[in-house]
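Missing here: one protein chain of the complex. Every other protein chain is in place.
Chains: A, B and C, in written order; residue numbering restarts at 1 for each.
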C-alpha cells in the first residue's frame, strides 16, 4: 500500500501541470474532499510560496534549540539552506543519522508526504521534492528548519506543517524530516 | 504505615545523640543492614558534612537549567542558600507551587525521607530537618540545588542523593524536594 | 512496599530504644500537599511542549500578580488543556504509548481536581485525536460543563464527544473537510472548513449530532487565510487574517453568520508591512468589544514571526484604539477576564511570560523559565 501511494505521488508530481493541478485541487477542497490529497499537499504549498514574495518566515526557535539550527551553503545537506529543503519544516534527518532522503536507522518513513518544488542552484532546474517525515522515535532535536512559506492554517490541513505527519507510519511519534527528489519539473 | 515511619523518624531525630547514632549506624551498616535506615540517612550525611571542610561542591548544572538556580539570602525559601536547605538536593518545591515543607498541589510527600541538621542564622540554634521529596509529577525544573557535602556513593545507599527517593509514594516519578523542621537539636 | 516500610520502622524503633537519649524542645512543620484557592483572573495557565520529549505536556499555573508558580499539571503526548466552566476541574486530553516512545496508543481525557490538582479519573477515547504542535480549539467543553469535544484527525476529521457527567465516551461526529472545535453554546460547536466556511453542529442531550449546517465561505483562504486560532466571546468568534483583516462571526444560529471583514491596517500600516503573526495572535476583552492583535513588520508568509506590538481594536467602531509596544517580542498573547484585565504576552524563544496593565499598556513584570511555551489559558 505504501508503495502504491508513493508511486501515485510520483506520477502526480511528474505528470501534472501545476496550474491545472491547483485548479482541480481547489475544486476538490471546496467540495470538502480534503482527505484524499495528503501526499501531494506541498505542491500547493510550494506553488503558493513561489507565487508570493520570497521573504523567509522568521519562525522563532524554541529555547535550547538555537544551537541546533544551522545555515550554510546550498550544497550542505545538514543546513537549512540546502537546496532540496526549500519547503521543509522540522528536524533535518541528515543531522540525525539519516540522509536528505533517508530515515535514520530505526525510524520509519511515513507513507504520507507532501510535495514541493525547489530549484537546483547548479543546473537551474526545478525539481519536484517529496517531503516525508521519519517516525517512531522522540524528536531528533537537531537542525531545526522551519519554513513558513506557503504554510496555511489547519483547516487547509494539507498545508499545515504543525501537524504530526506520521499518518500510516507504525506510530505517530515524530522524529525528523526528509526531502526526496521525485523528478524534474 | 506512612505515619508510623514519619513518627519514628521524628523520634529518632529528636532523641538520638548524633555521635551515638553514628556509631550504631556504623555497626549496622557493617553488618549489611542497610535497608532499614533509609528515613534517617541524611543525619549521617549532614554530620559528615559538618565534620568536613565547608567548601561547597560545585556540581555542574545541566544545560537549560542555569537560569533556574537561584542564590540569595538565608531567609528566602526559593533560594539554595535558605537556611533549612543546607543538605537538600533537587528542585526546590518552594519554586514549584509548594513550600519549604509542603508539596506543590497534586504531588505526594514521599513517606521515606532523610534528615539533616541546619543552623538557623537568627537564633543560632541547630534544627533537625527532614528532607522529603514530592513525587507523582515530572521534574518541576525550577530552582535546582545540588549540595554534595556528605554525599556518598550508591553502596552507602542512604547517603546517595542521585537516587529517586520516592519509595512508598504512589509513583517513583520525582517532582521536587522539601525541608521539614522536626525539632531543635 | 509497606512490608518493607514496616521493617524500616522496626529498625528505627530499635535505634530509638537503644539510643535512650531523650530531648524535648520541638517545633515541627506539618508537611502536606498544598491546595489551590479558586482560580483567579490573573492566573496564567501556560502550556509547555517540552522540545526533547513532547510525550509529556506541562501546564504551569502562574500567579502573574505575585510572579509565583502555583502548581503544575502533566499531560500526555501533545496534550490539550481544558478547564471546566465552574473552574473545579482541569482536563488534559492526551495521547499515550504503552512504552512512551512506541507501543500501543491510548488516547484519554484525564480529569484533575482544580483544588488538589490530583488525578481523579480518565475517560478513554478513540485513539484518533489531532496530534499537532499545541493549538487552541483542539478540544473544548460546553458552557454547562456537560460535554467535552475533542478534535480527531486521522487525517479524516471528526469530533469525539465525551459525557463528563457520566464520565464516558458518547460517540463521534463526522465533520468532513472541517476541523477544530469552537464551542459557542451548551449543545453547539463549530468547525472551520477548507473553503473558508463554517460548519455548525447542534447536539442533542445525549451528545449526538442533531443538525449539521455549513455556512457560505466568509473569506478566501487562497488569497488571505484567517488564522486557525480565533478568539471566542460568548457566541461570537473573532478571526484575524494573515493580512490583518478582522472577521466577526455569529455562531449562535443553526448556520454561522459572518459580518463583512474589515482591515486592522490603514494605508500607512500596510506600507510599513505591519501584519499579525505568531501563534496565539488574537485576544479579546469586554465580551468582544475590544480585540487585541499581535503585530510585527514583515513580508508575505511571516505569519509565524514574533510580534513587537499589540494593537487594541474597537470592534464596534472598527478602528484601532491604541498600540502597546512589547518589551520582548512575543509569540502568543491573551487578555485576562474580569474587572481588571491584563495583557499576557508569551515569548517562545525567551521562555517567558510578560504582563501589561490595560488599557494603558504599562509593563508589569515577567516570569521566566517556562520551557517551550506555546499557549496561555485562563479565566
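Just so we're on the same page, contacts are C-beta pairs under 8 Å (C-beta built on N, C-alpha and C of every residue); 3 or more make two chains touch, one makes a residue touch a chain.
Predicted model only: the values in this text are computed from it and were never measured.
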**Asked** Of the chains that are displayed, which are in contact with the missing one across the whole complex?
**Response** A, B, C
**Message:** Considering the complete complex, identify which of C:99, C:165 or C:271 is in touch with the unshown chain.
**Reply:** C:99
**Message:** Using the touch definition from the top, which of A:90, A:109 or A:153 touches the missing chain?
**Reply:** A:109
**Fill in**
Where B:77, B:102 or B:151 are the choices, the one touching the absent chain is B:151
**Fill in**
Missing-chain contacts on chain A, rising order, are 1-2, 4-6, 8-12, 14-17, 20-21, 24-25, 28, 33, 35-40, 67-68, 95-109, 111-112, 130, 132, 134, 137-138, 140-142, 167-168, 175, 178, 180-185
**Complete:** Logged for chain B, residues touching the omitted partner chain are 26, 29-35, 38, 48-49, 52-53, 55-66, 112, 136-139, 141, 146, 148-157, 160, 162-164, 166-167, 170-173
**Item:** On chain C, residues whose C-beta touches the chain left out of the figure
**Value:** 1, 4, 48, 50, 52-53, 55-56, 58, 74, 76-77, 96, 98-102, 108, 110, 119, 122, 154-156, 371
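Everything below uses one rule, namely that only the chains that are shown with their structure count from here on.
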**Distance between the centres, which are taken as Cα means, of chain C and chain B, whole angstrom** = 37
**Request:** Return the distance between the CA-based centres of chain A and chain C, expressed in whole Å.
**Result:** 28
**Message:** Roughly how far is chain A from chain B, centre to centre by C-alpha average, rounded to an integer in Å?
**Reply:** 50
**Request:** Provide the list of chain C residues touching at least two other chains, using ranges where the numbers run on.
**Result:** 371
**Prompt:** What residues in chain B touch two or more of the other chains?
**Reply:** none
